[in-house]
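Yeah, one chain of the complex is gone here, protein chain that is, but the others are all in their spots.
And then subunit A:
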Amino acid sequence: MKTRIGLAVAGVGLGLWGLWLLLSTLDPPALIRLPIWLGGAVVADDFFLVPLTIGVGWIVARWSARPDRHRAVGAVRTTMLYVGITTLIALPLLLRQGKGVNPTVLPRDYLRDWLLLEATIIAGGVAGYLVQRFTFRRSRASSGDIGGR
């Protein structure tokens, strides 16, 4: 219990210090708008990104219930997740392509690079699936287990 109280007291103290820093360094218009952005961050996470992940996960799980799909579902799920997270991070880069404050900021062709990255991830997913199938068949053949899934 002592540890918990200590943690809580330290936490509240540091949080108040942060709040004081905000109040003392930001001017009133900025202080009024900051909570809107904080709320927006929660909405973006809890009411868009996470529900999207859960929704897509649900669709993939339903899709995989059909015969013979269960073998591919792992590769499909991982591939979609990797495509999603890299696209999320690439988004600001794609939006700002060519709008860097000078030519050394955002110097790559981010659209081409993003397409290449996603193609690589998908190719990796397909390769992973094929390797898995191949080793699965071999292990099944060597064990003599014909009837198993």
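As a working rule, a residue touches a chain if its C-beta (ideal position, glycine included) is under 8 Å from a C-beta of that chain, and two chains touch if they have at least 3 such contacts; residues count from 1.
Here, contacts and distances are computed from a predicted model.
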Options "Amino acid/amide ABC transporter membrane protein 2, HAAT family", "4Fe-4S ferredoxin-type domain-containing protein", "Peptidase" or "Molybdopterin-binding protein": UniProt name of the undisplayed chain: "Molybdopterin-binding protein"
Subunit A residues that touch the omitted chain in the full complex: 3-8, 10-19, 21-22, 25-26, 29-31, 33-34, 37-42, 44-46, 49-50, 53-54, 57, 61, 64-65, 69-70, 73-74, 77-78, 81-82, 85-86, 88-90, 92-93, 96, 99-108, 110, 113-114, 116-117, 121, 149
